[in-house]
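Below is one structure. I have some questions about it.
For this view, one protein chain was removed and the others were kept in their places.
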Amino acid sequence: MTSKGLTTVTTFRKGLVLALGITMTAVSAAACGGDGDVPAAAGPNEHVELTLATFTEFGYEALIPEYERLHPNIKITHRKTGQGGPYAQDMMTKLAAGSGLADVQAVEEGHLSDILSKSSKFNDLSKIGPSSVQPDRWLSWKYDAGKDKNGKLIGYGTDIGPLAMCYRKDLLAAAGLPSDSEAVKPLFATWDSYFAAGAQYTAKTGKAWFDSAAQNFNSMVNQLPVGYLDTSDKLTVENNQGIKDAWAKVTDAVAKGESAKLTAFSNEWNSGFKQSAFATKACPAWMLGVIKEQAGPDNAGKWAVTAAFPGGGGNWGGSYLTVPAQSKHPREAAELAAWLTAPEQQIKAFEAKGNFPSQAKALESPQLLNATDAYFGGAKIGELFAEQAKKVSKPQYKGPNDGQIQENVSSPALQSVEQGASAADGWQRLIDGAKKLTR
Amino acid sequence: MTVTDKTAPERRATTRQHAAARPGLRDRLARWDVKVSPYLYVAPFFIVFAIVGMFPLLYTAYVSLFSWKAGDDNPDFIGLDNFKELFSDTQFWHALENTVSIFLLSSVPQLIIAVLLAAVLTLRLRGATSWRVGILLPYAASLVALGIIFANLFGPRYGLVNGVLQTLGLSPVDWQANRFASHVAIAIMVNWRWTGYNALIVLAAMQAIPKELHEAALIDGAGTVRRFTHVTLPLLKPTLIFVTITSTIGGLQIFTEPKLFDAMPGSNNGGSTHQFQTVTLYLYQTAFENFNLGYASAIAWVLFLIIVVIALINYFVTGRLAGRRG
Partner (left out) sequence: MSVQMSLRARAAQLGKPRKATYGVLIVFVLGSLFPFYWSFLVASRDNGMLTERIPPLLPGGNFFANAARVFDTVPFWRALGNSVLVSGTVTLTTVLFSSLAGFAFAKLRFRGRNGLFVFIVVTLAVPTQLGIIPLFIAMSKLGWAGGLQSVIVPNLVTAFGVFWMRQYTVDALPYELIEAARVDGCSMIRIFWNVCLPAVRPAAAILAMFTFMTSWNDFLWPLVVLDAGNPTVQVALEKLQSGYYVDYSLVLAGTTLATIPILIVFLLLGRQIVAGIMQGAVKG
C-alpha cells in the first residue's frame, strides 16, 4: 500500500517539478521579449502568413482579399473582435505572456498611451515600414500622436473622430435659441458661451442641455497644452490650472441642471435620445450613426450637426495599426499596415463602414466631401467633419495611465457629482484616484 | 435491485475466467486492484491540475513579489511590499466590504429558497422534467440579454422598478448611486441566476433519500415540518455542505453581475465611487486596465486566503445546523 501510494505521490511531484519548470522558462521568456533585431524580410516568393487583429469595424473585409491578390505570397488571417473590452484584455494577456499577438495589431486611441509607454514591445514603423510612407500622409496631429517620447513611430493612423456639435433644432428653437446651422455657431464657440447658452436653455425649459458632464470635461482637458501628465510623466492635476478651470466650469453647469446625468453608452443614455432628455451632444463623426440608431426614425430631421466645437477642435476615438516586436514577419506586417492606412484604402473603409479617415489626401477626396446624411437634414457631413479635423491643434502628450485616469477616475468622479456629491469631494476623488494610479 | 440482477451472468463469466488462473495470482490481482484503484480514480484531476492549474498558481505567487507592470523587461523584486500596500489600501477594504455585503444579501436568501424549491420539486409533479429544466434556465440565459433586462429594470431614471415605486406614491431609488440599493439590485440579479441551479443540486440529493424513511417518520406521527427537519435535513448534510462551500466561493468571487450592472458598459469601476466594486472587479481592473500584474497577484492571493477562511467557518456552521446525524 505504501509503495503504491508513493508512486502517486512521485507522479504528483513530477507534475509539480514540470509545472515549476514551465514557470521558470515562461517567466524568463516573458521578461526577455524586448527589442531584438528585426528579422530580415522574406524573399518575394517566400510564402508568408500574417495575422491582423482589429476590433469593432475597421471596414477591411473587402481590402484583405485585394491585398492578397496583389501579394500572392501573403496569406492574411483576420482576427476580428466585436467589442473593445475583450479585445483589450486579449491584447494585454498576450503582451504579458510574450506571445500570441497578431503581426498587425490595431490599437484604439484611448489605449495608445499604454502602448507608447511599452514601446519596446513594438516595432518602429519609421524604420521598418516602406520608405514611401511619409509623415505628410496623415494629419500632423494624428501622426505625431503615434510616436513615443523618443520619436519612435509605433502606429500608423487609421481613422479619427473629429468633434463637431450635434443639437436638437426643434428644442433650441422652442427655447428661443438660434437653431440654424450657421446662426447656432456662436453658442458653440467657446466653453463659456456653450455653458452660458445651456444655462439659458435650462432656465427656460427646465430640461438638460447636454447628456453627461464627463464627455465635455474630457474634451476640455484634451484641448489643454498639458494634460494629466507632463512630458516627464509627472502628474499635473493638482497644479494644472487648465484642468481646475475645466472642472469648475463643468461642475458649475451640473449644479445649474445643465446635465442630463446619463452615463455615455448606458442603457438610460440610449433611452435619453428617444426621450429628448438633452438638447446638445459633443459629436465625433461616428456619433451620427449612434444618434440615428438611438433616436430612431420618429426624431428624423430634428437632430442637426454644425461645424463648430467649443474651444476650437477636438478628437474622440480613432485607431492605429501597430506591429508588435513579437511578429516573425515585421517587414511584411509593416507593409500591410502601410497599405491599409493609405488614403485610397481608408476611403474605401469610409465608404464601407463610415470610419472617418485620418489621411490628408483622403480628406480631399470627392467621395468624402460629397457625403451627406439625410437624417441630419442632408448636412454635408464629409466636408463638415473634414473641416473639424483640421481644427485640431497639436496633440497633447499622453503619459502612461492617461487613458485610465480619464475613464476610471475623472469620469466616475464627475458621475459622482452628478449623483449628488459636492464638486469639492469629486475633485478630491479625482486627485486621489489619479495619484493612486500613477504611484 | 435491478443493478445486481442485470450484471449477474457477466459476473459469473468473469469468475470462471479467473478460476482458471493460479489461485495466488487472482488474490494478488484483487488486492492490487483494491490498493491502486483509488489512486487511479483520483489521478485525472491531479494530472490536469499539474498541466494547467499548478503553473498559474505558482506564476501569480511569483509575480506577486515584484513590482511588475505587464510588458516590463526587468521588474523589481520587492518582496512582500505588494501585500503591505494592500493592507493599507482603502479601495481594497472597501471592495471587500461590498463583496461580503453582496454575498450575504444573495447567498442567504438564495440557499433558503433553493432548499424549499427543491422540496417542492421532489413532489410527484406532472411534467417533472419540464419544471426542473425550467428553474435551471436562468443560468443558461445570455449575459447580453441579462445586462439589458436588468438595466431596464433598475435604471434610476427610466427603470421599471422605479416606475412602479412612483406609481405607488413612493420615492424612486437611485439603484446606481446608492451603495446599499446597488447591492440589493445586484443580489437580486445573482439570486435570479443561481437559485434554480442550487435548487437542482439539493433536489438531486433529496431524490436519494429513501422514501421509506419518510413513511416511517409519518407512522411515528411526524408532521411535514418535523419530517423536513428530522429526516430530510440531516440526510442532506453532505449536499448542504457542498452548496454552502461552493456558494461561499462563488459569492466571494462575484464578478459578472456587478460588472454587468455598471451603467458604464464594460466598466470595472463598480460605480462612480466604487460603491459596488467587488474584490474580483478590483483585481481585474488592476491587472487588465492598469497593467499592474504584481499588485493584482497579491490581491488574488489575499482574496484566496480570505475565501478559504470564510469557507471553513461556513463548513462548520453548516455541519452544526444540519448535523443531527453526528
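Read from first to last, the chains carry the letters A and B; within each, the first residue is number 1.
Definition applied: a residue touches a chain if its C-beta (ideal position, glycine included) is under 8 Å from a C-beta of that chain, and two chains touch if they have at least 3 such contacts.
What you see is a predicted model; the values in this text were computed from it and never measured.
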Which of A:I128, A:I160, A:V250 or A:M287 contacts the chain that the document leaves out: A:M287
Of B:I78, B:L96 or B:I149, the one touching the omitted chain in the full complex: B:I149
Interface residues of chain A (partner: the chain not displayed): 1-2, 5, 8-9, 22-23, 25-26, 29-30, 51, 55-57, 77-83, 86, 89-90, 93-94, 96-100, 270-271, 273-274, 286-287, 289-290, 293-294, 296-297, 353
Footprint left on chain B by the chain that the document does not show: 1, 3-4, 6-7, 11, 14-15, 18, 30, 33-35, 37-39, 41-42, 44-46, 48-49, 51-53, 55-57, 59-60, 117, 120-125, 128-146, 148-149, 192, 196-197, 200-201, 203-205, 207-208, 210-212, 214-215, 218-219, 235, 238-239, 241-242, 245-246, 249, 253, 255, 280, 283-284, 287, 293, 296-297, 300, 303-304, 307-308, 311
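In this text, only the chains that are shown with their structure count from here on.
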Chain centre separation in whole Å, for chain B relative to chain A (CA means): 37
Chain B contact footprint on chain A (complex, rising order): 1, 4-5, 7-8, 11-12, 14-16, 18-20, 22-23, 26-27, 31-34, 83-85, 88-89, 92-93, 95-96, 114, 118, 120-121, 262-268, 271, 275, 277, 401, 404, 407-408, 411-413, 415-416, 418-421, 429, 436-437
Chain A-facing residues of chain B, complex: 32, 35-36, 39, 43, 46-47, 49-51, 54-55, 58-59, 62, 70-75, 91, 148, 151-152, 155-159, 174, 176-177, 263-269, 271-274, 285, 287-291, 293
